[in-house]
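I'd like to ask you about the structure that follows.
A single protein chain has been omitted; all remaining protein chains appear in their positions.
Right, subunit A next:
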């Protein structure tokens, strides 16, 4: 932290905790209050709980930022969440690092839709964002070409089997859950939808676009105005598909993840996307979305550090960072924010045995991406610290004034 004393220490802690993972002491788990805290959640990537059903879903830091992650039994050097003198702390080798809080449970969580679906299985809640993932199955895996860092289908199959959690949501359930969620004053500032890719349709992704239109319209029926603060994290749609989406829904912003901002590595790690669309076209489509949604209202996520996956990734951190930031600058210069999460080689993904880069790499990456937004005057309100919480770089933007 001394070396990067102009970077928020909370960002550094968050990056390292995500990178190294964490576990809970029994005392810390005893502090979980099921009536107040979230202990089960529908997520696309990661884990929906399963055998860890009584584990807090995530952590809040004192500055209002989040650490999004699940404890890992196989982590070699994890942080430890402990309860000391009635407060919860992240500890490292027995030393207190920082105070944390468990995520609170929204009022709608324990309610049911008219079809009997638990509302927490329809929408999950980040600190200020309503998350609805209508389809938890990615078609790229059908051909064996899913992204190597991702465990979406393994996770959704396990959740369906163990928790009877449906992979697909219905529009009526979405409508009713959003309606209930909006009854809680001050709880949400954004609605986000995401899904596994759906390749079918007259044109690739046409059926995915149709699904988003149906689901966004169902959610949108709860709002006074046609447009409402919202985003989707979706496949790279064509201009025609984007226009159809924008014109027929309340959607205000759009994200499609380039995942690995390097064509050769994208072709290896995201083989399905590369085979069906191609890196250059995937990127072109994201940039063209700026014509519809406006500069700053389009972002692209990268799995930070995955560019160092072996055997084909960069072997030198300086080279990797240079390549990533150069490509991110090309996006930023054309109105697209690049945001990063910390690559966790998770169980159920093809990369589960890999090692992610150093903490210093992540600090430099977060600062580099945040500085690019400053340079190109892009705000990232659509994906900031209080909405997503999964991007150390957008946490940093909070310390800068427009």
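As a working rule, a residue touches a chain if its C-beta (ideal position, glycine included) is under 8 Å from a C-beta of that chain, and two chains touch if they have at least 3 such contacts; residues count from 1.
Following the convention adopted for this analysis, contacts and distances are computed from a predicted model.
S.K.: Quick one: find the hidden chain's UniProt protein name among "ArsR family transcriptional regulator", "Pyridoxamine 5'-phosphate oxidase putative domain-containing protein", "Electron transfer flavoprotein subunit beta" or "Aminotransferase".
M.R.: When "ArsR family transcriptional regulator", "Pyridoxamine 5'-phosphate oxidase putative domain-containing protein", "Electron transfer flavoprotein subunit beta" or "Aminotransferase" are compared with UniProt, the left-out chain turns out to be "Pyridoxamine 5'-phosphate oxidase putative domain-containing protein".
S.K.: Looking at the full complex, which residue from A:86, A:144, A:186 or A:311 touches the chain that isn't shown here?
M.R.: Of these options, the touching residue for the absent chain is A:186.
S.K.: List the subunit A residues touching the unshown chain?
M.R.: 5, 8-10, 36, 60, 62-64, 101, 104, 127-128, 184-187, 386, 398-402
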